[in-house]
Each structure stands twice: as C-alpha cells, then as structure tokens.
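The structure that follows is given in the form of structure tokens.
Shown here: the complex without one of its protein chains, the others still in place.
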Amino acid sequence: MPIYLVFVVNRSGGLIYHAQFHGAQVHPLNECLRLASTLHGIQQISRQVSPVENADDIGLVGLEARTFRLRVYQPPTGVQFVVLATPDMPDEVLLGILRRLHLLYADYALKNPFYVQDMPIRCRLFDIHFAKLMKPHIVGPLE
Amino acid sequence: MNAPGITLPVPLLQVRRPQSIHFSIYALLFAEVISYFQNRVRSITELEERLLDLGQEIGRRVLELVWLREKFSRREIELLGALRFTTTSVWRFLFGKVADSLERVKDKENEYIIVENSPLFTRYISVPLDLADLNCNAIVGGIIREVLCASGFPCHVDAHNAPHDDETEYPPRTLFSIRFLPESNHNL
C-alpha cells in the first residue's frame, strides 16, 4: 500500500514542493503545477459552498476513487499538504503523515533564514527528513 | 533597578531557578538575526564577522554568569583549564551538553579544535549552495572567543563545516578552530 505522490501547495495555490514515487503515472512539472492550482481552486469552492456553519473544519479533506485515495490537510494558515496513495491506505495513516509533514515544514523550511515564505522549498534538511518520513510508505523514489 | 546604590540581586547570583524557553522561538529569533545581518552585508565573510561580533557580546556575559554560578571560588589560570571550562561548563549553559571533543592540532603549539557533532543553533538551517561556505555557528565561535579572551587567553576562533564520516549525513559537524596568540602563554 504505497504512496504515489506528495504535494505542498502554498496559500495562493502555488506548488512549493512535490515528490512522485514508483508505481504512479509520472506527471511532468507543468502538469503538477496545474494540478496543485486546480486543487487549490476546488478547496476554495468547497469552503464557499459548505452549508455547515463551522468556521474551521470546512473545506476539502479528500477524494476517493477506485484506484487511488487523495488526502488533504490544510492548517488555518492556508498551506495545503496533499498525498495521493493506493485506496487501501487507512485515512488515519495518511493524516498522520500529513501532520508530520506540516511539522517538517514548520521546522526545516520556516525556521531556515534562507527560505522565503510561499516560495518553492529548496532546503537540504527538509529533503532529508522528508525522505525519512516517506521511506516506510513508498516502493522506491522516482526522481 | 531603582536605587543607585549597590543592591546585588542575590537570586541572580546564587539561586538558580531552572528556566527555559521553547527552542522553536529561539530558532526563529536566531533566523531573524541572520536575516537582519544578511540584509546589511555584502559578503559571506562579512556576515560571519557580524555573527562573530554578536557572539562576543553574548560570550562576555555568558562567562560571567557561568563563572559566578559554577566556579565562584576558582579562576582558570591554565590555558587547558580554560579550554576545558569552555567545552564543559560553558557548553552546558549553551546547549545542555558537553562538547563532543577537544583536540590539540598536531605540530602546533597554540592551536586547538573543539568538535560539535550536532550543532544546536543551526539544526534547522540548510545553507543554500551559493552560500555553501557559510557557517552560521560563527556566533558560537564569537561566544567561545570572548569566553577565552576575557579569561585572559587572547585568541582567534573560526567555525568550519566538516563532513561526517558518512558524507551523506547533514548538517555537517562544526569544528571550532582556536588559535591562541603568543601572549596567552603566560604562567601566572
């Protein structure tokens, strides 16, 4: 039950980090950018159409299909963590991974003085800890 | 604070209330210090110099505090003693641990190296490739330098990156190379 793909999308819909793993259809970077921004749009719409009056827990949390499961985690700062996995991957495992990813973002991106907020994450330490986090859940790195 | 006379705050000197703050806020403060200087310098060397200077300001006060708390009765008059004081007492004050090793440089009378395998200040910092030589631990170099200088052992301190045995391990270790000036070799 592997993970296919991971995105980090900033609050304006820009893709700031992505990783694709074996077993998935490979998306070129341009397509990833478009996917991220589409997902951001859907997130905005889902917030607007929410009929429930609860200010914090509205919005898209996931997408299920026969061939994959997409899980989204969006803390109130608006940054989105997205994972695409096989459908048998339990939701709590995926959410756990996304919360850990949020912590990595808070530590190895935001606490790095050379990282500019909302820009693509190019931090060696983030890559290293991201790889450690993903290792048990992937078949093999693609890139 | 109010009376101009000598009113030493006794708790400050003797009663050690173990107080701490969260490392997250300290790491962000340090990151902002780096950004502040980065916007005001033109080169990596200059940035390291500013961090070193800031470290010296901190180091002078660290020495007084640590000395008052731990060694009230003795003062280090031996160079090696002052170095050991730095790698143990001062290190514990700064990082809550002792330094990983203290070595004398071969064939050099006055040069020593302090090795720190997992430098705390730069735990979250990935230096971009175009600044690859930068070591933000220069601030710690400044602290070490001032601790030793103010103890009566004038010296220069540089912070270098040194890869681990397994080179893929990152962040690299930090070596603080300490070069004592001739006047450090006094025998009191």
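Order of writing sets the chain letters: A and B. Residues in each chain are counted from 1.
Keep in mind that, in the parts below, contacts are C-beta pairs under 8 Å (C-beta built on N, C-alpha and C of every residue); 3 or more make two chains touch, one makes a residue touch a chain.
Basically, contacts and distances are computed from a predicted model.
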item: Listed names "Trafficking protein particle complex subunit 3", "Ndufs1 NADH-ubiquinone oxidoreductase subunit", "Actin family" or "N(6)-L-threonylcarbamoyladenine synthase", with the criterion being the UniProt name of the chain not displayed; value: "Trafficking protein particle complex subunit 3"
item: Selected residue (touches chain absent from view) among B:35, B:101, B:118 or B:185; value: B:35
item: Chain B, residues in touch with the chain not shown (by the definition above); value: 1-2, 12, 19-26, 28-33, 35-36, 39-40, 54, 57-58, 61-62, 65, 93-94, 96, 120
item: Positions on chain A contacted by the hidden chain, ascending; value: 11-12, 50, 53-58, 75-79, 99, 102-103, 105-107, 110-111, 113, 116-118
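Note that only the chains that are shown with their structure count from here on.
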item: Between chain B and chain A, distance of the C-alpha-averaged centres to the nearest whole Å; value: 39
item: Contact footprint of chain B on chain A as seen in their complex; value: 106-108, 110-115, 122-126, 128
item: Contact footprint of chain A on chain B as seen in their complex; value: 24, 27-28, 30-32, 34-35, 38, 124-128, 131, 136, 170-171
